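Can you read through this structure? Questions will come right after.
Removed from the display is one protein chain of the complex; every other protein chain stays in position.
The first chain written gets the first letter, and so on, giving A and B; residue counts start at 1 in each chain.
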Amino acid sequence: MSSISKNASADLEKSPESAKRRNDYKKLRRRNTLTFWSFVGPMALGLLVFVGIPIVWGIVLSFGNAQTTITPTKFVGLSNYIQVLSDPQFRSSMILVAIFAIIIVPLTLAFSLGLALLVNEVKFGRGFFRTVFFIPTACSYVVASAIWKMSLFNGTSSGFMNTILGWFGVEPIQWISASTPPWYWLVLVTVRLWLQVGLYMILFTAGLQDIPPEVYEAGRIDGIRNKFQELRYITLPLLKNTTISVSLLCLIGAFQAFDEFYNVLGSASGSGSGNLSLAMPPLVYLYNMAFSSQNYGVGSAGAFILTIVIVIFALLQGKLTGSKK
Amino acid sequence: MKLTKKVQCAALAVLLGLSGGALSGCGSSSSSDGRIEVAQWYHDYGEDGTKEAVKKYAEEFNNSQDKIHVTVTVVSGDYASKLNAALLAGNGPDVFESEPSGEHILAGHVAPVDDLFGDALSDFNQNNIQAVTYKDKIYGVPMTDGDGLLYYRKSMLQAAGVTPPTTLDELIAASKKLTTGKVKGLFLGNSGCTQDHIPQLAVWSAGNEIIDSDGNVKFNNDRTVKAFNKMTQLCTSGSLLQGASTDWYDATAFTSGQTAMQWAGQWSLPSVQEALGDDFGVVPWPALDDQGQPATWYGGWYSQVNAASKNIKAAKQFVKWLWVDNKDAQKEWSTKFGATAPVRQSIIDDTPALNKEPASVFMEAIKKYGHLSGGVYWSTSSMTALSTALGNVVNKGADAKTEIEKAATTIANNIEKTKAEAKVK
Partner (left out) sequence: MKNRHRISASRVVRQTLIYLLLIILAIIFLVPFYVMLRNALSTKAEVTSLDWVWFPKELQWQNFAEVFEDGSIFPQGLLNSAVISVIQIVLQLAISAAAGYGLARVPYRRRNLVFAAFLATMMVPTAVTFVPSFAVVSALGWVSTLAGIIVPGIFSVFSVFLFRQFFLDFPDELEEAGRLDGLGPWGVFFRIVLPNAKGITVALGAIGFINSWNAFLWPLVVGQDEHSWTVQVALSSYLNSYSVDFPVLFAAAVTSIIPLVILFFIFQRHIVEGVKMSGMK
């Protein structure tokens, strides 16, 4: 009995119409898959080769004896990690970059938001002002470093800042090479601010423009009398997402600072000497470790440690600003 | 589908094209018709024309015979570290240049080259030969040398009624007197008293060596204490230029009038002459006092052959051709690019410019007052120990005697270690 019905239903499933439908469906699925990968394939391949593989290889390097070679032959356990963590220069570079980030993130927020608000207030010339604040983007960190190092903050009286100090009878300050007080902080922070404030100002401007005027109307009805209250109770809260984005981008960028340190503090005798020992961020340390000393293992180990620290700080910042990503 | 394949093929072609061909720049030539390949490294001298010249010499050699092909690479940035790393890895260049240090020699990376000199040996400055000699074997062919002197502005000194200093006290006084308005009296470098050779000059000006030719420490005495204390006076006098845009190896601070005196190298002579004409003079680093001696450093660059080279014979042949036999190239090299001191007497005699002031002052100073900065037993770590000691005395007010003791001990230990670990016996 059962065998007869089994055969019968099997026959039904094997009917030509449903077979064709199933085939068509499979063909469609396959074609879609091929189409999808024809569009997305190059990107996926690229990420695999240039992000995926490096991450894995980096792990391998960090656990191997990769000195002057990129193909380590021995597994050395945690010794690279221990070596980099016990190097006082690495440790101080981590502290330095953390301080740098703590200084620059709030300053960038303040300036870019401040500029966005100010420009929003005026009636005429908004475009002009926004252009002026944004055009430093056309300069690279190298160009800005050259200007800052050679002319603006030159340590002799031929420098711009020292000339201004001279008007007030103050002796020239060695902005870049003095270790006490550490004026180079001013130099390095202002480079980054000049270059990036305009960009973030635009983000805040967009955020500001997204606030519908009715909200301000409602605020006025509810008793908000002046600009400061408006700022505090309406504008800033509504800009929260933008603020979070800006601080996150700024933080991650600050931790990976390299260009301005390398160029402002660098000297002809190589990137490990001179003023760079005053303020060496992790990326400069890792660069030296990998490309001067050619120790790719320690360099990779240090890089992973830096990444972990970045993630921790980013999460901390998330907690502080109460973000929901 | 067809389109997809086309796109994919195109992408692949682009990538392959990028990796192989035209866009890889004018990369180094591959092995040409079965010749032995010899790779040579130079550091980036910075003087105009040096890159072209070294490539020209290699070209000349390549054209003069058909067994060996030399390729030159000028390495920019931290040459010393990169060379070191390459030698350690076993893939260093066959021929390279170094300043006189024992590092590579004692580690066994350098092949002895005694057999290359022949009769020409006596023509070379014996001090330079000594600088790369270890246990009676010569490990490099001197290329050029150079020293430093104190440049001073004649007009500024005249205006202030100051004569060129011959003792450290006179230097301190002169420096203070020459500091007027925005102009400073003396520029030693942006690191001041701890800049490069300055700590060495302090010891030498007292009449002592730092270490002798057998590696014994010789500066741990009261004379050095006195020298360090005098240096403290100099560097805390407020008359030193600081924070210049270029460091002491560039004469801009001096030629632009930011400072009345500058300790600078012989290589700056042409640019100073061009900028100031006659309005400058040069003197060696002043003696500590009447029991001391004026001083200057010399060092030079030496052409060396990689002991691990797969083509040692070919490499040595090239080095002999260029740095022993080819006196035209040697003369051009040591007289045409900036100013340096030729290491061969015959070339010196043949260059009238070197026998006139101010060049002659440099040449004389090397002979009369010159001390080798470097040498087989010297190392970066020892240099750092010495300059840290002086730095602590000058900047942190530490006791000179204690600091000198510490430095002497560190340096002695370094030398012990060096001797024990020497792979070349």
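Side notes on the structure shown:
Note that in this section contacts are C-beta pairs under 8 Å (C-beta built on N, C-alpha and C of every residue); 3 or more make two chains touch, one makes a residue touch a chain.
Just so it is clear, the model here is predicted, and its values are computed rather than measured.
Interface note: of A:150, A:178, A:224 or A:238, the residue touching the hidden chain in the full complex is A:150. Looking at A:35, A:179, A:277 or A:321, the residue that reaches the missing chain in the full complex is A:35. Panel shows chain B; residues 3-4, 7, 14-15, 18-19, 23-27, 44-49, 51-52, 73-74, 76-77, 181-183, 245-246, 249-250, 252-253, 256-258, 271 of it touch the chain omitted from the view. Interface with the hidden chain, as seen from chain A, comprises residues 32-33, 35-40, 42-44, 46-47, 49-55, 57-58, 61, 70, 115, 118-119, 121-123, 125, 128-152, 156-158, 160, 163, 194, 199, 202-203, 206-207, 242, 245, 252, 255-256, 258-259, 262-263, 266-268, 282-283, 286-287, 290-291, 296, 299-300, 303-304, 306-307, 310.
We adopt the following convention: only the chains that are shown with their structure count from here on.
Note on chain placement: the centre of chain A and the centre of chain B lie 40 Å apart, centres being C-alpha means. Within the complex formed with chain A, the residues of chain B that make contact are 1, 4, 7-8, 11, 46, 77-82, 85-86, 88-89, 91, 182, 190-191, 241-245, 247, 249, 253, 256, 258. By the touch criterion stated above, chain A contacts chain B in their complex at residues 34-35, 38, 41-42, 67-69, 149-150, 154-158, 166, 172-178, 267-272, 274-275, 292-294.
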